[in-house]
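Some chains have been omitted; the remaining ones sit where they do in the full complex.
Going in written order, the chains are labelled A and B, and every chain counts its residues from 1.
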């Protein structure tokens, strides 16, 4: 059995981290699939997905890390193509990756106690993001 | 339902990025699975998969980033084992990761307009790569 849903979120842009655990959990809880896995996927090339302990410190630390590894104010060839100043956004998104799969059992996500599912907005402007959430199982 | 296919590509090595979106799309379009997901997997430890806007700028920027983060001409213990000078290739592949899953609906990949699926060749020599493409769905 397979089901496709979407989560819609509004982001402010610029290295924002959005906790989408409750939205994913809601979809899994209300599904008629009891055991399986949920694929979360960002259609777009300036956002990414991962898990993190969503607390005020790390909410600053992960964006700081991205800025340290892939600075916004650096020269990127990408800018010659579009002149939109978001070369760093693309590189961060490719590095972290657009897909994440989480198993569930008895309609309960198998996550650690301090582990949240986050959407990482790397673009330099606000977006309405439509994130695909696909359930597969029985 | 489940189906396993392979994409074969020849790479030149040295930080090349190959757009395999059309090959993956071709497999999905011709399948008798209408809704599901496609797992793309690199069997090998010096290549990786992700998505990116495949345009001339980023085609240079992502390899530049890899070289900046994990330089080829640095000392790696790996070289003491095999003397093949590709320690950086392995580290880049492990960091980016060998697997990517993309959902599809009605035989259409759920990708952003400017989002392509890429194979990242990190090895320092050309390869014939056989990439696994597994469809699962109904």
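Criterion: a residue touches a chain if its C-beta (ideal position, glycine included) is under 8 Å from a C-beta of that chain, and two chains touch if they have at least 3 such contacts.
Since this is a predicted model, take the numbers as computed values, not measurements.
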Whole-complex copies, counting every chain including the 2 in place: 3
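Here is the rule we use: only the chains that are shown with their structure count from here on.
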Chain A-chain B separation of Cα centroids, rounded to whole Å: 20
Residues on chain B engaged by chain A in the complex (per definition of touch): 35-37, 50-53, 55-58, 60-62, 64-65, 69, 95-97, 100-103, 105, 110-112, 114-115, 118, 136-138
Chain B-facing residues of chain A, complex: 1-2, 4, 39, 41-45, 69-70, 76-82, 87, 90-91, 93-95, 97-99, 101, 132, 134, 136
